[in-house]
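Each remark here refers to the structure printed beneath this line.
Missing here is one protein chain; the remaining ones are kept as they sit in the complex.
Let's look at chain A:
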Amino acid sequence: MSSVARMTISPRDAERYEEKDFGFWLYLMSDAVIFACLFATYLVMVGNTAGGPTPKDVFELDRAAAETALLLLSSTTFGVAAVALSAGDRGKVLLWLAVTFLLGAGFIFLEIGEFTGMIAQGAGPDRSGFLSAFFTLVGTHGFHVSVGLVWIVVMFAQVFFKGLTAPVASRFMRLGLFWHFLDIIWVVIFSVVYLPGVL
C-alpha cells in the first residue's frame, strides 16, 4: 500500500507541483468569471425571443435530467479513480478513467442531439437573442467537457505508458479539479437555464 507520491517526490518537485496547482486554480477562477459573464448575458437575453421559440418550447426536462445524471456520476467515478491513484492501483485508475470518459461522452452525445434537434426545428443560435445566449453559454460548457474528454484520453495513455509517477499523479489531480469544476458549472446551468425555463 505504498503511496505513489511519497515514493518518488522530492520537496523541490512538490513545491513545483504546488505552484502548478495554484496556477491551474487561477485559470479555473478566470474560467468561472467567463461563465459568470455568459450567465449574466443569458439572464438579460432570456426574454428576448423575437417572436421565436421560448425556453418552454425548446427545453426538455427529461434530457436535462439525463445529462445531469451522467455528469454527476462521471464526477463520482473520477473520484473513485483518484482513490485508486492514492492506493497505487494502476489497473483501477485506468478502469475508472475509462468509465468517466464514457459517462462524459454520453453527456456530449445527448447535448449534440439536443443542439441539432433545436437547430432542425428552427431554434438555432441565429433565431433570437435568447437562443444566441443559450447556445453560447451551454455550448461553452459543452466545449469544456469535450476538452476534458481529450484530456482524459491523454491521462489514460500517460497512466498506461508511464505508470503512476509523481508528474503523472500531479497532472491527474489537476484534471480532477477541471472535471469537478465543470460539474459545478452544470449545476448553475440547470438551475438558471433549464429549470426556470420549463416553469
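Here is the rule we go by: a contact is a pair of C-beta atoms (placed from the backbone, for glycine too) under 8 Å apart; a residue touches a chain by one contact, two chains touch by 3 or more; residues count from 1.
Here is the rule we use: contacts and distances are computed from a predicted model.
Trainee: Leaving aside the chains you can see, what is the UniProt protein name of the one that's missing? Options: "Cytochrome bo(3) ubiquinol oxidase subunit 4", "Putative pyridine nucleotide-disulfide oxidoreductase", "Glycerol-3-phosphate dehydrogenase" or "FAD-binding protein".
Mentor: Record says "Cytochrome bo(3) ubiquinol oxidase subunit 4".
Trainee: Which residue numbers on chain A touch the omitted chain?
Mentor: These residues touch the chain not displayed: 3-6, 9, 11, 14-15, 17-18, 21-22, 25-26, 29-30, 32-33, 36-37, 39-41, 43-44, 61, 64-65, 68, 72-73, 75-76, 79-80, 82-83, 85-86, 166, 169-170, 173, 177, 180-181, 183-184, 187-188, 190-192, 194-196, 198-199.
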